[in-house]
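A protein chain is absent from this complex, but the other protein chains hold their places.
The block that comes next holds subunit A.
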Amino acid sequence: MKNYIQLFLIICFTALLLFASMALPYRGDVDNQMNQETSITGTEVPGNYYVQEAYHDAHTNNMVTVVLGDYRSIDTLGEQIVIFTAGMICFLLLRKHREDE
């Protein structure tokens, strides 16, 4: 009985997502709003700036690297704190067990 409710939930979820995906723009279409150089309100989108000025600002060919390491370096630092915390949690969890034995 419990499984049927969960299956029903999964089917509802899938149907909802399929219904929502009908309204999405075609994949990769250059005329999409998300591939435009200006947003709906007329301001320039950040991706536009990154493509044009990344090499100028950081002298690195790879724009993803520039965004990750230069423009969002504080965010990347926070991400590394997350990794460090995860490593510490793994260490503590696995170490505590050995003490129990």
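Structural remarks
The working rule: a residue touches a chain if its C-beta (ideal position, glycine included) is under 8 Å from a C-beta of that chain, and two chains touch if they have at least 3 such contacts; residues count from 1.
We take it that contacts and distances are computed from a predicted model.
Per its UniProt record, the hidden chain corresponds to "Cation:proton antiporter subunit C" from the list "Spermidine/putrescine ABC transporter permease PotC", "Molybdopterin oxidoreductase", "(Fe-S)-binding protein" or "Cation:proton antiporter subunit C". Touch with the chain that is not drawn comes from one residue among A:24, A:40 or A:74, which is A:24.
For subunit A, the residues in touch with the chain missing from this view are 3, 6-7, 9-10, 13-14, 17-18, 21-22, 24-30, 34-35, 37, 45-48, 50-52, 54-55, 61-64, 66-68, 72, 75-76, 79, 82-83, 86-87, 89-90, 93-94, 96-97.
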